[in-house]
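In this view, the complex is presented without one of its protein chains, the others remaining in place.
We just call them A and B in the order they show up, numbering each chain from 1.
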Amino acid sequence: MNSKKKIKDPEPLVAPGKFNLWLLMLASSMLFASLVSAFIVHKPDAQAKSTWTAFDLPIFFLVSVLIAVISSVTIFVAFKAAKNDELNTNKTFLALTLGLGLAFCVTQYLGWKQLVALDLTLVNARPEDISASYVWMITGVHVLHVLGGIILLGLALSKAFKLEIHKKSMTLMSIAHTYWHFVGLLWIFLYLFLYFAQ
Amino acid sequence: MTITLNRVLRNSLSKKVLTAFSLILAPVFAMAADVVEPPQEFNPMAWDWSTLLTLALMLLVILVIARAFDIGSLTEKISGKRLVSPHKINGWVAIIFLVLGLIGVWYEMVYHGKHVLLNDAASEHGAVYDSMFMWTFGFTFVVFIITEVLLFYFMFRYSYDENRKALYYFHNNKLEVIWTVVPAIVLTFLVLRGFNTWSKITSADNEDAQEIEVFAYQFGWKARYAGADNKFGDNSFTFISGSNPLGLAVEGSIDELSQSLTDEIAALEALIASADDSAAVWSARLKDFEAQGRQRAYPEAYKKIREMAMDAESGAYVRSLEKEIKRKSTNIKRIAKFRADQNMFNKSAYDDKVVTEIVLVKNQPYVFKFRARDVIHSAYMPEFRAQMNCVPGMSTQFAFTPIKSTDEARAEKGNPEYDYYLYCNKICGAAHYNMKIKITVVDNQAQYETWLAQQAPVVAPVEAPAVEADPASDTTSQATPAVAFN
Partner (left out) sequence: MSTAALHAEHEAHHEHKESFISKYVFSMDHKMISKQFLITGIVMGMIGMIMSLLFRLQLAWPDDQFSIIETLLGKWGVDGKLDPNFYMGLVTIHGTIMVFYVLTAGLSGTFSNLLIPLQVGARDMASPFMNMLSYWFFFMSSVVLLISVGVETGPASGGWTVYPPLSALDKAMPGSGLGMTLWLVAIVLFIVSSLLGGINYISTVLNQRTKGMSMNRLPLTIWAFFFTAVLGLLSFPVLLGAGLFLIFDRSFGTSFYLSDIYLEGVGALENIGGSPVLYQHLFWFLGHPEVYIILMPALGITSEVISCNARKPIFGYTAMIISLLGISFLSFIVWGHHMFITGMNPFLGSVFMILTLIIAVPSAVKAFNYLTTLWKGNLRFTPAMLFSIGLVSFFISGGLTGIYLGNAALDIQMHDSYFVVAHFHLVMGSAAIFGMFAGIYHWFPRMYGRMMNNTLGYFHFWITFICAYLVFFPMHFMGLAGVPRRYYQFTLVEQFDVWIDVNKLITVSAIVAGAAQLLFLYNFFVSVFRGKKAAQNPWGANTLEWSSPIDVRLHGNWPGDLPTVYRGPYEYSRPDREEDFFPQYVPDESAPEVLEPEKAKSAPAEKEVEEESSVFFAAIKRVFGLG
């Protein structure tokens, strides 16, 4: 039956992959919402028992914010370049973003080291560490999201090198682009939240 | 058009299965009949024949209906005419179900309704509660009856007829608005009343209420009365020990606990020091065991020895000891920190009375303060319409005034053994079902005081008052007061 005539299904308005990505981002926003609201609910409770102490966030977390901002710019440039078929610029900026993503992880690691140096480890008998436990949980879950983003960027980069990203083939690029903005914004939000809510 | 219903039943299939089904059910019924009246020996006269007979009848009915269906469909197949419509039959069954169901509801209400704790509350707010219940019951029961009757009546009335066409009826805004607004109004009423009831119960006037602390642990309850000074002594979970189950601020018992923890740490450290030796011992034992080929004969012992040897080898054993030491030393540190706090050790705990039965006075308001030691429990006092969770690390409370003494309740129930209990109502472990404490409501203050006087205080009062008057000798003479708990 198919040989008789070519079936032409109407194209969905939005690429399914991208639609799914938006939904996935919604779901992970809910995960962070749960962590953050646990923080908010727990804080007054723990303060009443004097088991909650505010502390300064490691300076490296601020550096992470900076990196998040810069890498958002670079991925945007890479995205625009791909759309205009400037494949070399695309490749360069994708690579740059990937590098910045790794740098982001390094700064997170250094931030954690700073916390450890202050004796604010994930698990400790010291009661004031409940606030620290939250910082560890939230940053930890976020870094997992960043790692996911780095994998996406890596995939996009390898595709770019195979010349499979261009004006007509943007799905992966735009997924990586959207997701990277998402984790970047998420980090900025989380940093501000942790900074002010403590 | 004809709707291709699955009219022609596979005759043999359903018959076979129904026979098999009855074969499976028969032992179930038999067992049920059997266990209701367990016969000591084979004595058919003692069997619950009426039950058996009823069940047998039920089976018979099932089979007859099945046969009717099968024969019917077979005849239909042969004659090409419809003899028995499954739609009509199901409609009839629905009506029978409705009638029997309504009788069942009525029977339940009469027969089991009398055991239900309604209009029977033993506390002051219970009357408010019960009236709230009756209002809700009134509304929901009317809706329940109307809707269920309509549902089954429609099943009967509108069962399929090939010559009829259903009403093409999409929506009716007026109707829909009606049954949005009417429930909304009824619910508004219930919400307002509920709101009122809830505030009344939760904001009970605590001015002259007596406080009682109820303490939950796996698996039991203890209650604490404040004693002569009418003040509860301070407490902390770090103070809990075998002799001080509530963790009260009693110096002697706490110092004892500190000391025994220190001793335990020393013992653990000794174990760590000899860990290398013990590793050697265990691995030697394991080798012996294996050399003698006893693994087969004593699998359990072998498993244990191998586990110990492996733990010793990998350092898991030492790590677990170190963890224990850390935990215990944290406990010591916390005790020491509290110990410096003079306010905490003001001896108000000494005359507190820890008891295993709650005694209340009729018409006296009470505030129950709940505390839990290990996991979440829930203090459930159904006769008093009271319940509150007991959460470790968190203080909760519930206030009520008992208005019916145990004796009155006994007279009312016609049961001289009747007692109020406080049950655990939050899953808390294997013996959850067995976690209760008796509540006795006495008629007057005198009875209560007699009872209280019989209860021993936490620390037996020091005999010579002169000693207390002299602060210089206080520390020396105090020594370690004996801690007496029931």
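Going forward, a contact is a pair of C-beta atoms (placed from the backbone, for glycine too) under 8 Å apart; a residue touches a chain by one contact, two chains touch by 3 or more.
Keep in mind that this is a model prediction, so the values were computed, not measured.
Asks: Of the residues B:E108, B:D255 or B:E449, which one touches the chain left out of the display?
Replies: With B:E108, B:D255 or B:E449 as choices, the missing chain is touched by B:E108.
Asks: Which residue, A:L24, A:C105 or A:I188, contacts the hidden chain when the whole complex is considered?
Replies: The one listed residue touching the chain not shown is A:L24.
Asks: What does the interface between chain A and the hidden chain look like in terms of residue numbers?
Replies: Within chain A, the residues that touch the unshown chain are 1-2, 5, 7-20, 22-24, 26-28, 30-31, 33-35, 38, 41-42, 45-46, 49, 51-52, 83, 122-123, 125, 127, 130, 133, 137, 141, 170, 174, 177-178.
By definition in this document, only the chains that are shown with their structure count from here on.
Asks: Averaging over Cα atoms per chain, report the distance between chain A and chain B in Å.
Replies: Whole-Å distance between the two chain centres: 44.
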